[in-house]
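A single protein chain has been removed from this complex, and every other one stays in its place.
The block that comes next holds chain A.
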Amino acid sequence: MILVMVRRLGEMVFVLVSISVLVFLIFFATPGADPAARLAGRGATPATLAAVRHSFGLDKPLPVQYVLMMKHLFVTQDLTSFVNPGEKVVPAVLQAVPVTLSLVFGAAIIWVIAALVVGVLAAWARDTVLDRLLMLFSLIGVSMPVFWLAEVANLITQARYHDTWLFSWVPALGYVPLSVSVVGWFKSLVIPWTVLAVTYIGLYGRVLRSNLVEAMNEDYIRTARAKGLSERQIILRHALRMSLITLVSMFGLDFGLLAGGGALLIEVVSGLPGVGELTYQALQNLDLPFIMAAVLYGAVFIVVANTVVDMLYAVIDPRAR
């Protein structure tokens, strides 16, 4: 088992290095384009271009350029934006990370718990009115675009009903760091958490229900019945345990995707200065150093999340060891 984990970690490092090379090549070695002009952003002066060329060693061979770039990113961490002169890329990303992680972690807790409840309830009450209703609501949840739902939530809690007792506690859009105020942090995030969780509750609830219903037809469930276990023990200890295997792999992918910048839409609409929002700004300004950092950061998160899932897999499914 330990050997499997070590091998998996080795693979992870290999994938990460490959991605950094690939990203580097896309930005620096695309034929027919001057990387200096792209790095410098729109309407750069010849002086800026010269500075960029010098800073990234663009007159030197590609491998040297790659090493220089990685040095700027990870060692000296002094990669700067040329669109907003002087703004350092790495600290900006590092500052945005806690925001995104706060958002995604909180939403994940909500969606996992709620989806477990929805899926187990629906499977337990399968083919009844309760099951149909839960699945209908789940479908609606999956179908609502997150940016639209966030906008509606803003409209209700920030504008229309902000002055009623129900939503008067809702702070203005924005992020309060956990270190400043725990309550403030919670208040600033609870609505984005819920909005982000809705889609995943629907998705995970539906997947879990169908997995559970399928598991209930397995031979080992018949054995569990023949052992004299109660229906609750059968569902929770046997059917749910086996259904979790699929769910965990789904969760790893979704979590990695969101933490890696996939929460861009909700971050922009809810005014949270996370990595997604940073990427959004960089894309609008064509700020290449920022875009590159964001892409690398996202890739790191997705790869790391996948590795964690693979390791968890070995823990929850003995057949995968």
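Quick note on the criterion: a residue touches a chain if its C-beta (ideal position, glycine included) is under 8 Å from a C-beta of that chain, and two chains touch if they have at least 3 such contacts; residues count from 1.
As a working rule, contacts and distances are computed from a predicted model.
For the chain that is left out, the UniProt protein name among "Amino acid/amide ABC transporter membrane protein 1, HAAT family", "KipI family sensor histidine kinase inhibitor", "Cytochrome c oxidase subunit 1" or "Nickel import system ATP-binding protein NikD" is "Nickel import system ATP-binding protein NikD". From the set A:V99, A:A224 or A:A305, the residue in touch with the chain omitted from the display is A:A224, counting the whole complex.
Listed for chain A, the residues touching the missing chain in the whole complex are 127, 218-220, 222-230, 233, 237-238, 241-242, 316-319.
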